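What you see is the complex with one protein chain gone and the rest in place.
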Amino acid sequence: MTRLKSGVMSYVAITIAAVLVAAVPLLSADRYILKVLVYVGVNVIVIAGLALLFGHAGQISMGHAAFVGIGAYTSAYCVGQVHLPWLVGVAVGTALAAAGGFVLAMPALRLRGHYLAMATLGFSEIMYVVFREARGITGGSDGLGGIAYPEVAGFSFDTPVAVYLLVWGVALLTVLLVMNILRSRPGRAMRALHATENGALACGIDTAGLKIRTFALSAGLAGLAGALYAHSVGFISPGTFGLDQSVIYVATVVVGGAGSLAGPVLAAVALTLLPYADALIPGLSRETVAVLQNWETDIYGIAMIAVVVLAPAGIGGLLKRLRSGRAGEAHV
Amino acid sequence: MRGTRVLSAVASMLLALVCVSASGCAVADPSARADGVEPYRIGAVLSLTGTYAGLGVPEKNAIELEVSRINKAGGIAGRPVEVIYEDDASDAAKSQAASVRLIDKEEVLAIIGASGTGQTIAMRTDAERAGVSIVSMAGGSVLTDDFSQWVFQTPWPNRIVIPFVLEKMAAAGYSTVGLISDTGGYGVDGRDYVLSHADDAGVTVVADETFNSGDTDMSSQLTKVRAADPDALLIWAAGKEGAIIARNARQLNMPQPLYGGSGIAREEFIEGAGEAAEGVRLGTGKILIPDSFGVGTESYEVATSFIARYEAAYGVEPDIFAGHAYDAIGLIADALGRIEGEVTPGALRDALEETNAWVGIDGIFTYSTSDHNGLTTDEMVLYVIEDGTWRVDQ
Partner (left out) sequence: MEAAEFIQYVIAGLKSGSIYALVALGFSVVYASTGIINFAQGEFFMLGGVLSVWFYSLGLPLPVAGIAAVVATAGLGIVFERFALRRQRSANPLVLVIITIGGSMVMKSLARHLFGPDELSLPEFTPGPSIDIVGAAVERQALWVWGLTVVAVLALWWLYRKTRLGHAMRACSISHDAARLMGVDTARVVMISFGIAAALGALGGFAVTPLTQTSWDAGAVIGVKGFAAAILGGLGNPLAAVIGGLVLGLLESLSVAFISSAYKDAISLLVLLIVLFVRPQGLFGSKRREKV
């Protein structure tokens, strides 16, 4: 299959997804489902950025939740304390997260493998302490509540439907953006980088600059997701942006398949929905839900191991095989 | 063509998602009884695991005990009460997620919870946005100082407990205090109160250290406190770390007496601290020694009856947290009984605000549109731990 056709197909898939996303609120007035799907949308944005970094530039970040937190707290602060318009608050949050990624990437990306993991992990833990201690800005370990709904030019997104559409609109645009990057020259350069750094260098690709810029972009997307999350949910606390969450993001990308974008996105959808199964399966008894919640971490851990052991290329690998009939073709 | 296979796979998955979510609103309400008597649905967000598990478990026990008693007696106005429990694992983010589930999916009339101050604050935004009352069992003053029309509180807040404890310390002759508090909502709120009320009580805070929940060794902080040479130590924490602090202090051979509040009024504290718990003084409510209510008063009868029933059901005596929960469900049941007309979350809130002299375990409650706590220092007693149990300190 030619790259051109696969490109068109991906756009078609996005369009279908957009139609389905728009259809949900028309078919269901259930506030709970809409709120759960908002969590899903936010995670899709984070995972798209992480899949870009990880799967294509081959760089690890064990601390991505920290960038989500930076975006969330910054936007909440700008809108709540400084009374900036919502769009500005979100932009500042995104920019600050990207800047944080840039600053961390500069020294950190000279490190390899485990050292890079440790550096990003250390950064994440430090940010967690900052979120917890900078009470004037973040509200401390109790978190920050009463965050305003998103508002653009006087229109307030203050219903679950409006918030849902806003978040998913941004999520779909993000996926589109990442897809475009991957098709373009920087994307191919990144994949070359991942395959062999020295080879990429030999071809004249500015590997250091590329790595840093990718990291910054990935961090910025995480920040954007965080800002959206803060205003959608209305309450944020340091616990949401800690190491546990960062680990789950990494695991999601791996389970999805570190070489693709569709895989991690689908994994993000599935894994975010797992603890909220009762939102989707009507009539699921409360006892079943309680059992599911009680065993959530076990299920998660076993699922992670199972997917990784049985299908090391993750969901993305399975999709590739469906598409091309053989393994190993490089596309999105 | 191969391409269409992926297309159809993706499309069918998303279509399935949509169909399933659409059918969600077509299913009959599973909780409507066959006889058409719909129960009052109340949510409860408790810390059944995590650092506050020692609070959440007795709270759930108490609520279950009272609900079964109410339902056996015929319910309220003929309708049974149904409580839906959620565990927030002592994590504010989980409390918030639990409140979303309870409000949007279960459509509860009110939420009892949370066990902790920070966890309660986490639920406030959703409760206010949806117009559902929260009856909290946490002791941070901020819950009612930072007043919200939708948040009520049953325990004695730090606003009441701290001046009480500080005055007792001053009366015992201790003029300088070393403070160690945790960074969670209850500890932070407590610390703020201590620092702002120390002068009024006649004590000076000469050391001010903090620790995080989950820390396992506070020797470094205590060393710093020891260096300031205070007359007495004040611990403000609600989790399991209280016991570690008492032990660390003993192991550092610190001579100062230890004081604390409701946060250490727990069996786990005595068990975990062992010998280090001897001589520790704490200020909390009367349930630990019911005679403090005054034998023969209505409060005494309510308390002893509850203690007897709880012990019969669970084999142990109820602690202050079970008391907070008894009051929470009791206040809600009392309010539900007073509603005329349609029972909605708003009507329940209004009825709660009309609560007048309701006799509970934590005290006698009178709420109003501006007072959602309803208690005073009259409800406080200073205890001392001796021989592994509490005695009223004379």
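For clarity, chains are labelled A and B in written order, and residue numbers in each chain start from 1.
In this text, a contact is a pair of C-beta atoms (placed from the backbone, for glycine too) under 8 Å apart; a residue touches a chain by one contact, two chains touch by 3 or more.
Everything numeric here is computed off the predicted structure, so don't read it as measured data.
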item	value
Visible chains that the absent chain touches, using the contact criterion stated earlier	A, B
Residue in contact with the excluded chain [from B:128, B:145, B:192 or B:268]	B:268
Identified contact with the non-displayed chain, of B:160, B:244, B:325 or B:364	B:244
Positions on chain B contacted by the hidden chain, ascending	48-50, 53-54, 183, 209-212, 214, 216-217, 219-221, 223-224, 226-227, 240, 243-244, 251-253, 268, 271-272
Chain A residues touching the omitted chain (full complex)	60, 107-108, 110-111, 113-115, 117-119, 121-123, 125-126, 129-130, 133, 198, 243-244, 247, 250-251, 254-255, 258, 294-295, 297-298, 300-305, 308-309, 312
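Criterion: only the chains that are shown with their structure count from here on.
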item	value
Chain B-facing residues of chain A, complex	1, 5-6, 9, 12-13, 16-17, 20, 23-24, 27-33, 35, 132-133, 135, 140-143, 145-147, 160, 233-237, 239-240, 262, 266, 278-283, 285-286, 293, 319, 322-325
Chain A contact footprint on chain B (complex, rising order)	2-3, 5-7, 9-11, 13-15, 17-18, 20-27, 30, 84, 87, 91-94, 96, 100-101, 104-105, 117-118, 121-122, 124-126, 128-129, 183-185, 188, 212
